[in-house]
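Below you will find the structure I want to go over with you.
Here the complex is missing one protein chain, while the rest keep their positions.
What follows is chain A.
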Amino acid sequence: MRTTALAAAGIAAAAALVMTACTADGGQADGPVTITYTNFISNDGNEENLQKIVAAFEEEHPDISVEVTTLPYADYGTALQTDLAAGTVSDVFDLEYANYAQYQANGVLAEIPVEDPSVYRESVLEAYATDGKQYALPSSFSTVVLFYNSDLFDAAGLEYPTSDWTWADEQAAAEQLTDQAAGVWGDHQPVSFYEFYKVLAQNGGEFLDESGTKTAFNTPEGVEAAEWLVGKSGTVMPTVEQGQGTPDFDTNLFSDGKLAMLHTGIWMFGAFADVPFGWDIAVEPGNTQQASALFSNAVGVSSGSKHQDAAAEFARFLTSSDVMVETRLDAGWELPVISDEAALESYLTLGDPANRQAVFDSLDQVALPPVVAKGQQEMQDIMTEELVEAQAGRKTVEEALASASERIDAAIG
């Protein structure tokens, strides 16, 4: 008898295990709904600002509550992809421009009706439309500019960078500002895909050819651009051995007052607000022409969402409401993608950096990252890996570009 009881207990335990694996899906009645929103845009300092926008939305829509999950940017892509594969993705989720095409092509994004497209900055809104339908709404944009420590420039008796600078001016200043014995470096620019496509544009080159499925950077302009990027390492910029390339290395070096110039995004304004030295920004120098990286984040609504109307309402509020504009400008967060230039006026007088006009100036000549429908991440990884090989001196710049071009063609073709 005892054995039968034991067997029954075992089977019951097993059944319990199986049952916890399947949860019932409750049907959706009218009335209050809860939607979920997964984001990376507020990570690292803007969580409360996002909460402010969410609170305003919930106040305006008492029947909708929003459950926010915030993930670090580095893990976000993997988490999103896993959630999409598992069917557990949030109703509303962040995405970035470089990945929009891939997600749209795979049908994971629902159409988001927009009554009044004129409130958005037209060119950015269009980047998230396919065949005349809006599949995501831009939540912010940001550009990459040249940050500089004005105290270090003063100490060296050098003129501050201006928006008319070229690579040669930057190079000359970087050399004079570098004092390796004192641990002070002249310049920092990441060695990566995102920098390369931009310096390529600054040198008049193209990353992809017209077909969009083949690389076009293995040219003399490309070689020169790659040399500009990797040549800083060990002369005016720390090497990989010294920590270059690890997360936050460059921004910490700048905050410590040990870096004279830094290429990074305007999202760093808040983090640098309290540094104990003077600093400002300028439009990034170009070589044959200027080109600034424009990054844009957006929100999409899951095509599998059970609350698509509520989700779309939140997506519109998050990207175009006055509360959002006000919160973003007050906090010095990334810029809202609105067409109303007057509303952005206050941004210019927010304090450091003084030359906020450079942010708008950098928009005059932007370089958007190359986008492919298949193999986007692979393309980025290969490009970065080959550039780092050249940076370490294990390959010549020519070899690295030839190899990158061949490998990327195979991945995106």
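List of remarks:
By our rule, a residue touches a chain if its C-beta (ideal position, glycine included) is under 8 Å from a C-beta of that chain, and two chains touch if they have at least 3 such contacts; residues count from 1.
Throughout what follows, contacts and distances are computed from a predicted model.
Taking the options "Sugar ABC transporter permease", "Ethanolamine ammonia-lyase large subunit", "Pyruvate dehydrogenase E1 component subunit alpha" or "Rieske (2Fe-2S) protein" in turn, only "Sugar ABC transporter permease" matches the UniProt protein name of the chain that is not displayed. Of A:T82, A:Q180, A:Q289 or A:T396, it is A:T82 that touches the chain left out of the display.
Residue A:D381 is the one among A:E58, A:E96, A:D381 or A:E398 that touches the chain missing from this view. By the touch rule set out above, chain A reaches the unshown chain at residues 3-4, 6-11, 13-14, 17-18, 21, 77-78, 81-82, 84-85, 102-103, 106-108, 240-243, 375, 377-378, 381, 385, 388-389, 392, 394.
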